[in-house]
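Got a structure here, written out as structure tokens. Questions coming.
Removed: one protein chain of the complex. Kept in place: all other protein chains.
Every chain is named by a letter (A and B) in the order it is written, and numbering of its residues begins at 1.
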Amino acid sequence: MASTATVAAPHAPAAAPHTETGVWSWITTVDHKRIGILYFFSSIFYFLVGGIEALFIRTQLIVPENNFISADLYNQMFTQHALTMIFLALMPLTAAFFNYIVPLQIGARDVAFPRLNALSYWVYFFGGLMLLFAAVTKMAPNVGWFAYAPITERQYNPGPNVDFYVLGLQIVGLSSILAGINFIVTILNMRAPGMRLMRMPIFTWMVLITQVLIVTAMAVFTIAITQLMFDRMFGTTFFDPARGGDPLVWQHLFWMFGHPEVYILIIPIFGMISEVIPTFSRKPLFGYNVMVFASVLIGWLGWGVWSHHMFAVGLGPIADAFFALSTMLIAIPTGIKIFNWIGTMWGGSIRFTTSMLFAVAFIAMFTLGGISGVMHSVAPSDLQQTDTYFVVAHIHYVFFGGTVLGLFAGIYFWFPKLFGRLMDEKLGKIHWVGTMVGMNLAFFPMHYLGMYGQPRRTFTYPGDLGWNWMNLMSTLGAYLLALVTGVFVWNVIRSARKGAIAGDNPWGAATLEWSIPSPPPVYNFREIPIVHSRMPLWEEDASKEPGIPHGKVAEDVNAITVGGTQVGEMEYPDAESKMSAHDLGIHLPPPSYWPIILAFGILLVFGSLIFRNLDGALHNLWYLSVAGVLLVAVSIFKWAFEPGH
Amino acid sequence: MSIVNAADHAANPAHLDTSTGLDNRKMAFWTFIGSECLLFGSLIATYLAYKGRSLVGPLPHAGRTLTGQQAEGILDIPLTSLSTFVLLMSSLGMVLALAAVQRADRKGAITWLFATAGLGLVFLGFQAYEFNHFYHAGLTLQTNLFGSTFFLLTGFHGAHVLVGVIYLGTLGMLAVKNQLGPERSMSVEIAGLYWHFVDVIWIVIFALVYLIK
Partner (left out) sequence: MSSEQREIAHDRHSHPGPKQYVMIGVILTLMTVVEILAYYAEEDWGILNAGMAAAVIAILSAAKFITVVMYYMHLKFDSKIFTGIFIFPAALAILVIGAMYIVQQVLPRAGSALGS
């Protein structure tokens, strides 16, 4: 019950020694690092699943009039591809970094609520399984990720497909909200002494803003899908035009969530890039304050632009003008960041590691995506672009060129901290080159296809429109991406076991997570550090060159080679780093199996509703819901009174 | 970078503080309430978006449907005024319970915690009566937009009240077992935050749904 259980409590009774290995220890773990690793591998898995779904789509489109998959399966594939990538791969992959890195960056021993953290993971785990189940049984959602009404209503879509959408996302969304609450408290409350808000590492700042968006935007979505669920299961009239329902209400609710959602996927990446670029330029981030305020501004403005997705529905000139202007406005803080990154590199001693290559590529590709975004924001022009492949080009330049490239930069950067070993740079560079060629081959032609009129979400096209070769290029690009993603996965698996030993701080980075061993001991920091500046590990360097607040480093750049010298200051004798938390008298919360049980209860509550729309004997499994509610209630009580937490 | 030794902290218990000096759970609850604002906000937004758009009756207040039929008003203002008063008084009971726990007044704590939970139950009774009455008057979830939006909004609120009743009942049991001393008043304060928030939402619902036409 103690609110500060995870901060040093020298007199608190030390926890019983943990079982350190085995499946059970992973299931019951409440250690943020292990949960981070669970998130990491789960989301990589779903990234591959989503990729396979994309290959289905692109293979179907490789030639005109193709019938590689049926129209119905095509609908399922593009919907499931988007849902998998957004909710099961990219958001959780950012969550892997929130979990692993944020507590380390702020000098904490864990998150504020370790069990809640485990719960978030297990809820996501079950929700993901549910959506995956829908895909492999060919019952996946088939209405696009924005699931416009009224095609989602039961009379038009009688199968369980949309139920999987509603219930699966309900579960996954819950996971995000719980994690959001946890991380907001963690970041505000668990910072090491001296780490004021404006001394927080920029990544932590971006995570904070992201979490605020998650707990707010996700709530709107929760209600929207609850209403849709009631329409489908209990016959309400929310989105049924025959009984007065207005499909536009769904669109508004969806995009009020949907636009903040795209920021939820990109703001953490801004943070990662803002750690990677200064480290490999050996220069502090240019315009830290501006970066923070621009992001806060984006967080606000992001709530005022949603109807730019609805220019074509006829909201009238007042609304269209308003949302066009607000959308153009939001491009400004986004543009500022681009200049900050370029300003950071300017005059720095740049080292092009794979991580840095991805970061630089991010700037270029994301800018392209931003530019097509501004093109969309011009309402009359958007009427030509909306629902065409041009939008698909835009979203892939921001999601792939933005989120995914940024995540790759982050993975190559922090992998050594997670696994104590470096990723292979040669494979990394192959991965990088292949990704750059592949993504531009796959996505650039889509701009033109869109302008020539190819609609999105259509499973085939006639052969005489001049679209053939560009579709072929695009599909070949997708194959290339699949290939190099294989290289990447191989690199991860191999390097985790055989990579060069990293040491505490292989890159000579400036923030606290690099001051401790890689991988860190369970308790992270043997002593909680005291923080005097934004870049604690570069303070020494800064003092040599007065006048520069956080230390531009002039000396000795070449000495810091990949896999080479360690720059970190704290070096622990081996024997000491092997000491357990118990030996050191550090209190850590004991493992708990209630998170997974509670998560399973939540799965039962929602999952059993699927059966309502199935015929036959399965039809009435309502008692599973009741059992789920009971299980949830029991677990909450057990949880509240569990000793040691 | 300077390092402080763990042993030094033993002498300096201030280190047990969170960075803001604020309690983790209380902060988490405020964050949760923030999220709840948007949950209820979206439900209310939908209610307002569909106000006056029902194709058939019954309607909340007497008037015409979108198709021009005259329809009865179905809301019972005197009855709901009474249940609103009950919920308001339960909020008062809640703060008195907190004050009692803080004063280590066990009897007071037990009395007010159970009184608050009891008033919550009475409110739920009113709601059950109201729902049942509406059902017999021909208003269900499926009838029209008013039925869908109204039942989902107030039902969601009622579910919150129910959770709150269980929550407060549990705390009351702890008090009975003499396990709710002043050192655990934070648990009561947090339960109070939840309870008052549910009350505050009702203030909004009562005004927007019941009183304003």
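The working rule: a residue touches a chain if its C-beta (ideal position, glycine included) is under 8 Å from a C-beta of that chain, and two chains touch if they have at least 3 such contacts.
This structure is a prediction, so every number in the text was calculated from the model and none was measured.
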Residue touching the undisplayed chain, where the options are A:Ile27, A:Ile62, A:Leu248 or A:Leu614: A:Leu248
Chain not shown: contacting residue from A:Ser42, A:Asn142 or A:Thr216: A:Thr216
Of A:Met77, A:Leu93, A:Met256 or A:Ala393, the residue in touch with the unshown chain: A:Met256
Touching residues on chain A - with respect to the absent chain: 2-4, 184, 188-189, 212, 215-216, 220, 246, 248-249, 252, 256, 303-304, 307, 315-319
Residue ranges of chain B at the interface with the undisplayed chain: 13-14, 16-18, 20-27, 30-31, 33-35, 37-38, 40-42, 44-46, 48-52, 77, 81, 84-85, 88-89, 91-92, 94-96, 98-99, 102, 182-183, 185-186, 189, 192-193, 196-197, 199-200, 203-204, 206-208, 211-213
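The rule is simple: only the chains that are shown with their structure count from here on.
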Complex contact set, residues of chain B against chain A: 1-7, 9-10, 15-20, 22-25, 27-28, 31-32, 34-39, 41-43, 45-46, 49-50, 53-55, 66, 141-145, 147-149, 152, 170, 184, 186-187
Chain A to chain B touching residues, read off their complex: 1, 3-4, 7-11, 112-113, 177, 180-182, 184-185, 188-193, 195, 215-220, 222-224, 226-227, 230, 234-238, 243-246, 249, 252-253, 256, 515, 526-532, 536-537, 539, 569-570, 584-586, 637
